[in-house]
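Here's a slice of the assembly, chains where they normally sit.
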Amino acid sequence: QLDAARFDQRSAGPVATDFRRGSFGDAAEAERARDLADGANFRRARIGVEGKAWGDWNYNILFDFGGSGIEEAGKISSAYLEYAGLKPLRFRVGAFPPNTGFDDGTGVNNLLFLERPAVAELVRGLAGADGRVGAAVLGNGDRWSAQLVVSGNLVTNQTYDEQTGLVGRLTYLPYKSKDSLVHVGGNLNMIISPAATTVDVAPAGATTPVRLRERPEVRVDVTRLVDTGSIDADGVTSMGLELGFQHKALTVQAENFWIDVERRNSLLADPSFGGWYIQGAWTLTGEARRYNTATGGFDPPRVDNPFSRGKGLGVWEIAARFSELDLNYRAGAGGTAPVAGAVRGGEQQIFSLGLNWYPNNNVRFLADYQRVEVDRLSPGGTAFGAGALTPPAGAQVGQDLNIWSIRTQYAF
Amino acid sequence: QLDAARFDQRSAGPVATDFRRGSFGDAAEAERARDLADGANFRRARIGVEGKAWGDWNYNILFDFGGSGIEEAGKISSAYLEYAGLKPLRFRVGAFPPNTGFDDGTGVNNLLFLERPAVAELVRGLAGADGRVGAAVLGNGDRWSAQLVVSGNLVTNQTYDEQTGLVGRLTYLPYKSKDSLVHVGGNLNMIISPAATTVDVAPAGATTPVRLRERPEVRVDVTRLVDTGSIDADGVTSMGLELGFQHKALTVQAENFWIDVERRNSLLADPSFGGWYIQGAWTLTGEARRYNTATGGFDPPRVDNPFSRGKGLGVWEIAARFSELDLNYRAGAGGTAPVAGAVRGGEQQIFSLGLNWYPNNNVRFLADYQRVEVDRLSPGGTAFGAGALTPPAGAQVGQDLNIWSIRTQYAF
């Protein structure tokens, strides 16, 4: 039939399965250190379809059966409809992950390490992430990409009035040659109106708390070592600045984020947080990572010599990263009680080394080492245990640990 | 291979994704009015396969990841095996939605409004609905369709002894010409033995309650405004009468339902309820809706001029509906306590207007307006709040509201 020729059904994929085994150690440093569990976890296990129909319409539906720490029942990861008839713009509605920053421009199957930098992951969770419902305008050229998304809640996450958010991103390549490029970009992630946790009744209105927190950069165990706790808020604004560089087999990228929370019905000072990271990759076998102009991010190199019966080596790559996430606001000195309005969320620094092997374009093995250092003062109260276990206000509740982890991934 | 030619594997679909955003308003009229939450919701997100094998065998397996109000983890929507070797009959066993009435003859991806009329949806839930396990005999000719189903519980819904139900439907076209037709039909939906909620121990036997209740005709919020509460029952019988008419681009259909509940171990009178609706559609662009002889219902028109780069308009359609659902039995006058055996489930009237755009045969946009009026007396007690909030017996607990909603749908 003639109509069939207009459909572009790209296989039955994408399907990705990540399989991790992480070994946590050195957890004894701080007396109150939490016991992170060894184990294995399916991070993502996806099935779905995508394609084009009727010339100008794109569709995508993708279900995920993986999870963080514990695998979850299958849920909607993305399901959207896109109209691309007005070039270079595309209009999209449904559930999809908005492009929240430089490292989010790299797809979930193409990450350099097992997880994104902690601060980038935290910002991604504000108004983006997989399964975010929203409406978007997207566009890109050879040297630029732009995106504006009005987003709502995540699917399977709705009780009272839903969250409204905004995600914007703009990237540009000021320099581009055959072997090299320079990337600059800016991103904005806002929670305009946080999700309500109570009925909206005058005069107090609905409680709309936000909570900023993040795991170390692995998800076999779900413990979060830095956490602001709930802050009743009118909104959150994150601004990010991106800088990237590539020369042949070497890529370097860095981002800094400024995060401001606006309190609701409160005379206390509005707290502000932040974080940054720098990461680099170098391909031992010489292939260059590919810059994706549509998403403004680095994708892995193509495998020119697939490993098979000893004929090729595949691609071997090494990577390093330093990331910092600071969720303290007026934290004060050790041993003292927090001042009014202070947030003792903690400061987390992670140094990571990675070795990646791509035997072919579908299979990847990642091995990561992380050195995690968390510096955090107890706000007092029972946040870290009740009764005799309660650490007094101002006690150090941070902990240092090493993490070794590997990932086996199959995607097509 | 020769065998392969006998398989008719229709793509990997059907896959349908509905995306809604509803705005609820005017909820302040009644003091006890419930606060329905604004939001978006994936109503259906499906993936599966269907096909023919070995000539006479049809199979279908379909999983749904959507839900009402809150998206659910993926579950079985239908999974059945059908033997069609004895024409015109088909024998089916497994999970599938029995055809419970005129509006159920229209498939879930083809509905005229976002949801079916409240009374039709309520009757559909007795012994039918997606994921109902059962065995069926089906048949149809050019002018008739017939169906008899013995059904059990819904999948994922089983504790003690399961429900046994019966669904029968018979339709006929007394008049049929090139441009016009008249449809008459009758349907029967019975709960023969309601699902038990306790162990079956003599002499009292197992408690087998039924509860009739329904949402306004949108499901972004799950609140039900009419509700009989639990009635310990031996069975429920619903009889429906169907009438339909089509002339070119105009279709009109109406149904009336009589619903009787037989109490268990009780001297109180057996309550009876009812409801009806009438709805019409007119295609602005002139295409005619298609009558489906296999299911005895109206499907949307085929899109002859798909919308693409401004060449075609697609199909534009307007629709109107009035529906009533009466769950009162001997409700009595306002301000009085209910008499023995009375059921104050409430009476709901909804007037709906719809505008539908079909840019092509896969994509649909629906915009609906509803005026909902609920008249309901409090049975007293704590059904509507405890302590000082308790409305006294006989107080008005109904509420009026307007609903605007849109749906984006992709299906193939």
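Letters A and B mark the chains as written, and numbering starts fresh at 1 in each.
One rule holds for everything that comes next: a residue touches a chain if its C-beta (ideal position, glycine included) is under 8 Å from a C-beta of that chain, and two chains touch if they have at least 3 such contacts.
Remember, predicted model here, so these are calculated numbers, not experimental data.
Because all chains derive from one sequence, the complete complex can be expressed as a copy number, which is 3 in this file against the 2 shown.
Basically, only the chains that are shown with their structure count from here on.
On chain A, the positions that touch chain B within their shared complex are 9, 12, 47-49, 53-57, 59, 61, 63, 72-76, 79, 81, 85, 93-95, 133, 152-153, 155-162, 199-201.
Of all the residues in chain B, the ones that touch chain A in their complex are 11-13, 15, 17, 19, 21, 35, 37-42, 45, 47, 63, 65-66, 69-74, 306, 308-309, 359-360, 362-363, 408, 410, 412.
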